[in-house]
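To start, I am sharing the structure in question, which I have written as structure tokens.
Just one protein chain is left out here, and the rest sit where they should.
And now, chain A:
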Amino acid sequence: QAVLFPDAIDVEAPEYSSRALLVLLFLEQDRSCSRCFRAAVPVHARYHRPGEGTQEALAVLQSPEVLLCCCHGHLSAECWEPAEVDAPCSSDNTSPCQWHSTKHRPEYEESMLRVPVGLREHNSLVCALTLLTTGLCSGLILAAACKYGHF
């Protein structure tokens, strides 16, 4: 169960015309472990701008924040603090609920996704060779059509 902010995303826009995303994951307790919550998030990289001097673009994934809902009788130390965060109650119910933020130590402060990108240095070579090859190929086909066609 996941909720995205903003919820209307253009999945085809390149990276530089897209805005940052916020993802809320509603987790259930893991069955095998009493205080474990697991989630796996697939990440798909969009086309980034071609790089200048570097072959990779970096996308930063912030370490997740953990929010606690003091509902359904699950109480813990954080429930004594006043609730600070407004977030939807669940993925189906968009009315706001009160969530408590927790202090936890993340494994990594942030994760870095390295996305391969094209290189601007290739610009002139690529344009020249592409146009040359397409010109050559069109010339070949034109010659064949003129030679074997009925005009």
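In this section, a contact is a pair of C-beta atoms (placed from the backbone, for glycine too) under 8 Å apart; a residue touches a chain by one contact, two chains touch by 3 or more; residues count from 1.
Quick note on the criterion: contacts and distances are computed from a predicted model.
When the unshown chain is looked up in UniProt, the name that turns up among "Serine/threonine protein phosphatase 2A regulatory subunit", "Large ribosomal subunit protein bL19m", "Ataxin-7-like protein 3" or "GPI alpha-1,4-mannosyltransferase I, catalytic subunit" is "GPI alpha-1,4-mannosyltransferase I, catalytic subunit". Which of A:Ala2, A:Leu58 or A:Cys137 touches the hidden chain is settled by the complete complex: it is A:Cys137.
Against the chain not shown here, chain A presents residues 9-12, 14, 47, 49-50, 55-56, 114-120, 122-123, 126-127, 129-131, 133-135, 137-138, 140-142, 144-151.
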